[in-house]
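If you scroll down you'll find the structure; I have some questions about it.
All protein chains but one are shown in place.
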Amino acid sequence: MNTRPGAGQPYVRDQMLAEKAPPILAAGPLKWARENLFAGPVNSALTVIGVLVVLWGVQAAYPWLRHSVWTASSLGECRAIIAASWGEGASGACWAIINERWTQFIYGFYPSHLYWRPVLALGLLFFALAPLLFGETVRIRMAVLGVVTLLLVAALVQLGTGSGLSDLALLAALLAALWVMWKTPSRMLWFAVLYPFLAFWLMWGGSIWLPLVALAGLGVGWLALRATLGFGGLVAIVAAIVAPLIWWLFVAGPVFAWLDASLPVAIEAVRSDKFGGFVLSLTIGISGIAMSLPLGILLALGRRSDMFLVKTLSVGFIEFIRGVPLIALLFTASLLLNYFLPPGTNFDIILRVVIMVTLFAAAYIAEVVRGGLAALPRGQFEAADALGMDYWQAQRLIVLPQALKISIPGIVSTFIGLFKDTTLVVFVGLLDPLKGITDAVRASPDWKGVYWEPYLFVGAIFFIFNFSMSRYSMYLERKLKTDHS
Amino acid sequence: MPNTAIDRTIDRSQMQVSDEIAIEITGMNKWFGTFHVLRDIDLVVQRGERIVIAGPSGSGKSTLIRCINRLEEHQTGRIVVDGTELTSDLKNIDKVRSEVGMVFQHFNLFPHLTILENCTLAPIWVRKTPKKEAEAIAMQYLEKVRIPEQAHKFPGQLSGGQQQRVAIARSLCMRPRIMLFDEPTSALDPEMIKEVLDTMIELAQEGMTMLVVTHEMGFAQAVANRVIFMDQGQIVEQNEPREFFNNPKSERTKLFLSQILGH
Partner (left out) sequence: MALASDMPKAGFRPSMLLYDTRYRSLTIQVVVLMLFMAGVAWLVDNTVRNLAALGKDFNYGFLWQRSGYDISQRLIEYSSDSTHGRAMLVGLLNTFLVSAIGCVVATVIGVIAGVLRLSKSWIVARLMTLYVEVFRNIPLLMWILLFYAVVTEAMPPPNAFRGDDAASSMILFDSVAITNRYTAVPDLLFSRSLGSLELGYVSLNINLVLLIAAVVGGVLANRALLRRATRIQEATGARPTTWWQSLALLFGPTLGVLAGLGFHLGYPELKGFNFVGGINVSNSLMTLAAALAIYTGAFIAEFVRAGILSVSQGQTEAAYALGLRPGRTMSLVILPQALRVIIPPMISTYLNITKNSSLAIAVGYLDLRGTLGGITLNQTGRELEAMLLMMLIYLAISLAISAVMNVYNASVKLKER
């Protein structure tokens, strides 16, 4: 060791010191224990209490889980088996109910030979969302889609589509989609547009002309947009909205009737009252969120507008929707919507619920997008103005893409909340997986009185789903932070 | 690297280095987990010294001065500040912290309090000074750093340079005997660096014991009586400024100086 550096004494080190290992209590498991478990009297006490809580929880739940019965045909039989195996008075879990009825929890009363259709629709959803959600690198995207394809193929093989030919056709279509996604991902955006109509047709069945005619409305809108582009942004937007409306309200009906009569092509139809379980929840949740996005964006833009009337209407709508419970809106859907629409209209309860859920989600999405727009630096708006863009061009090309990207974590959060809220549709008579299906199962004399097992099962599925989505959204948020800063 | 030129005449009449030892560090080692961030540090600081600590990033300079007021804990060795040894004894830590003031790179003013309240908070709650007296002391130091008129504004309403000057005044209100500066001008726009350096020079002119971690070598040349170069967690070289800059002895020092003074 050299002389100690004191005041005024010049000093030069001739030999750099190597790294040394820290003393035993300064690192390693003992240090971890000291810092993380016993960092002081309060913390030590808390650790002890924590350990006691964990022990209590384990000793309460473990025996029940250990005495699990997986095969039985009724609750009574379950209890008999438990008493026989582990003595009288023992309590155990009767998972047999799940074993027997799990398809009801997942599919509701959907015809079992058609299970492959909702499964296919869910798998294709990943393809439709891929450019949006997994857009960071090609490798991640292809990995996710590869896994999805494998799972889909396995599921379809299990369930069977009814004929080997259609199995092969589906497999070929999936592989083709994968190839397109790999080579020219931008083409897959077309699929995202097509997907809602395809999914609708897969789930509800019926004539193929219905979704096609509805899809044609979008085509009409696009044509109208192109034709009127020369007259300025506002006229074009109005035309793009009015033309499809005219198509859907007046022209589509007769066209569909004519096509269906002359060239019927259909798959087996499934009535809405057969929908139930997670198929129902996912359908309502996903369509709600998807349709609420454009409306929510419009509301957010309206709320930020300088025009007093537009701003007031947007704020009024948003505050009204956010001020009433979802149950009230669902009751409106089932009881009141018939009052507000022309006499004689009566349409599907699921569609009515989806409409209200869409309006509900739109208000929350509007707030999320408003936050995203506020997070955008002012310079972006000013740059767009300086480039000579009009309002709609600026929004479409510069502002919204960035704002939406920032908003994705918030949108995923809103979706998680919405998905949990789909359990409320039981109060308007639909069969949600939580109370609707459980009540239906408990109604049968075999399973009367069971409650832990179905609630735990459904709760676990919700947990896995929502937890994964929230982790993904946090991952996205972290990525966005590093992108921007 | 910013290297603001100091073009004022320095009044060295009060800059006396006494024999009294202010800080004594012996054989100090610190680890972050298994990373050996400070290795065998030996340092003696006498009262009245103005020491500039320089070195590449990651060399442990900030960690060193943060150990002096126990914002970081050292694992082996001794640190004695003003006769009090720094251990886990809370009373010692309190005593040291009231004698040692610190100015941070990001100012760390309390945004929910006015400038005046920022400066009177510690005197009122730590030294138990009556409010009027604390405010008088605060206004005195705010005048010293030349922003008395901002006393009733909030930190968010001030510029970066003004905020850092307030931070200096806030530390001075506790009448510390030693001042630590952790890269005080690194977060400032160039036009504001000068006002903060001027304040630090005036502080030095009054004889304050200062340890300054900075890249401002002009300041070091003008005011420091000792420059310490650190690399890889150890003191590599130290000397008085003229010798240090004109005649660096170690290869590492030479490399470092060429990088920061070369542009």
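A and B label the chains in the order they appear, each numbered from 1.
The criterion applied here is as follows: contacts are C-beta pairs under 8 Å (C-beta built on N, C-alpha and C of every residue); 3 or more make two chains touch, one makes a residue touch a chain.
Small disclaimer: the values here were computed from a predicted structure and weren't measured.
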Worksheet entry | Touch with the omitted chain, as defined above, among B:R8, B:R78, B:H112 or B:K254 | B:H112
Worksheet entry | Hidden partner chain, touching residue among B:W31, B:F104 or B:F219 | B:F104
Response to the item:
Only one of A:P325, A:P377 or A:P401 touches the unshown chain, namely A:P325
Practice prompt. Return the single residue from B:I21, B:I124 or B:M139 that touches the missing chain.
Written response: B:I124
Fill in: Residues of chain B (touch criterion as defined above) contacting the omitted chain
69-71, 94, 97-98, 100-102, 104, 106, 108-112, 121-122, 124-133, 153-154, 156-158, 167, 170-171, 174
Worksheet entry | On chain A, residues whose C-beta touches the chain left out of the figure | 35-37, 39-40, 43-44, 46-47, 49-51, 53-54, 232, 234-235, 306-310, 313, 319-320, 322-328, 331-332, 335-336, 338-343, 416, 420-421, 423-424, 426-427, 434-435, 438, 449, 451-452, 455, 458-459, 462-463, 466-467, 470
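Keep this in mind: only the chains that are shown with their structure count from here on.
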Worksheet, complete the sentence: So, in whole Å, the Cα centroid of chain A is separated from that of chain B by 53
Response to the item:
In their shared complex, chain A is touched by residues of chain B numbered 17, 26, 29, 31, 33-36, 39-40, 42-46, 49, 75-76, 225-226, 228, 231-240, 243, 249-250
Fill in: chain A residues within the chain B interface of the complex
1, 4-8, 10-13, 16-17, 19-23, 26-27
